[in-house]
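Missing here is one protein chain; the remaining ones are kept as they sit in the complex.
And then chain A:
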């Protein structure tokens, strides 16, 4: 999967905006949005929020977790725990990038948030690698990926799957005759 596809999925997340125009409810396949009233906050998907923001029709309210204190807390917890702690949002990396790139004037302390999220990401990816290594080392057959986000899985997916394939084949060497009769078609 391409990271831009993951970003596309993240754009379906809801975010609060304060519009400065009025519009009746709009009916879309994905659900009804609105009504929009100037000054009243309303939930819309990120793709719409960014579009409205670019046309200067709204102000984006950052999600609750996008706050320096909360992120600092999460970062400390993430560093202390050996296992993965629940991510602030299943799309925290993508949302941070999208919102900070397009609406950094609506988010207080944007730079600090960027650094914090990057710290959290780095800690989590380091943990991911550590657990992938112990997964291979102990020759486990399955692993539980609690609290991992799609983007994190996506960066390591190809490599890990290929390695597991190789390991499986090398392991099936141990029982000769077990793999006979498996032909791949091309």
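Note that in this section contacts are C-beta pairs under 8 Å (C-beta built on N, C-alpha and C of every residue); 3 or more make two chains touch, one makes a residue touch a chain; residues count from 1.
Criterion: contacts and distances are computed from a predicted model.
S.K.: What does the UniProt entry say the missing chain is called, choosing from "DNA replication complex GINS protein PSF3", "Prefoldin subunit 6 isoform X1", "tRNA (guanine(10)-N(2))-methyltransferase" or "Ctf8-domain-containing protein"?
M.R.: From the listed options "DNA replication complex GINS protein PSF3", "Prefoldin subunit 6 isoform X1", "tRNA (guanine(10)-N(2))-methyltransferase" or "Ctf8-domain-containing protein", the omitted chain resolves to "DNA replication complex GINS protein PSF3".
S.K.: Quickly run down the residues of chain A that touch the omitted chain.
M.R.: These residues of chain A touch the chain that is not shown: 2-4, 7, 97, 101, 129, 132-133, 136-137, 139, 151, 154-159, 162-163, 165-167, 169-174, 176, 179-180, 182-184, 186.
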